[in-house]
Structure formats: C-alpha cells, structure tokens
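The complex is shown incomplete by one protein chain, all other protein chains being positioned as in the whole.
Coming up: subunit A.
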Amino acid sequence: AKKLHTVKIAYRAADLSRMMYDESLSPADVVRQWSGQVVPDKGTETGGEDTDEFFRKSRGENEEDLDDRLTPKYDYQQLAQKWQDPEMIDSIRHRFTKAALTSGANDLGEGGDDDQ
C-alpha cells in the first residue's frame, strides 16, 4: 500500500489534513511526504528502505535539531544565488505594491501606482 502513495501530487491540502494528526509519522516525515520529496539515498531493497530512513532521520535530528528555533536556518550562499536570479525576482514582484522594477531614482516606470 505504501508503494501506491509514492506517485502523487505534492502540496495537496487533503493530504496534509490526513497526515497532520497521524502520530505514526514524525513532523519531519509529514513535511517530506507532503512536499513530495523523494528521500535521497533510498535503498534499492524495499525491505531495508524503512529502516534506512529511520536511522538516517534520527541521526539528523541529533545533529541539527537540538534547539527550538523560531527562524529557520538558511544557507546564505544558496539564498544569495537564488535571489540574484532575475526569474526569482520576477516571481515575487507581484507581492509588492510597486509594480515595476525601477532602475534608478528617475525611472519613468509607473512605480507605486497600485492600490494601497
């Protein structure tokens, strides 16, 4: 039955509400399954798969999840690269009231023309 669930659409609200209170899954597993991530370094054996994942996860928890962080941990280098990419910049531009990317103070674009 578990095999059937491997192919599914990521980020479906129904899936999350099903998994959210399933105590057999750790929160990390819920996140992983919901976002549709395939666990890396998956063993080829179907039997060994679960135990592999289990041990890998528990080790990971000991290393990094020692404290309750309020803010997530970021990789600065990756983030810098991500947000220097024009595509990424375009992707969140609609979240700002200022519609056009201005190139300077005297840009002729219609900056700030949106409803406030």
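In this text, a residue touches a chain if its C-beta (ideal position, glycine included) is under 8 Å from a C-beta of that chain, and two chains touch if they have at least 3 such contacts; residues count from 1.
As a convention for this text, contacts and distances are computed from a predicted model.
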{"item": "Per UniProt record, name of the chain withheld from view [\"Uu.00g131020.m01.CDS01\", \"Cytochrome c oxidase subunit 3\", \"18S rRNA biogenesis protein RCL1\" or \"Origin recognition complex subunit 5\"]", "value": "\"18S rRNA biogenesis protein RCL1\""}
{"item": "Interface with the unshown chain - residue positions in subunit A", "value": "11-14, 16-17, 20-21, 23, 27-28, 30-31, 34-35, 62, 65-74, 76, 79-80, 82-83, 88-89, 91-98, 101-102, 111-112, 114-116"}
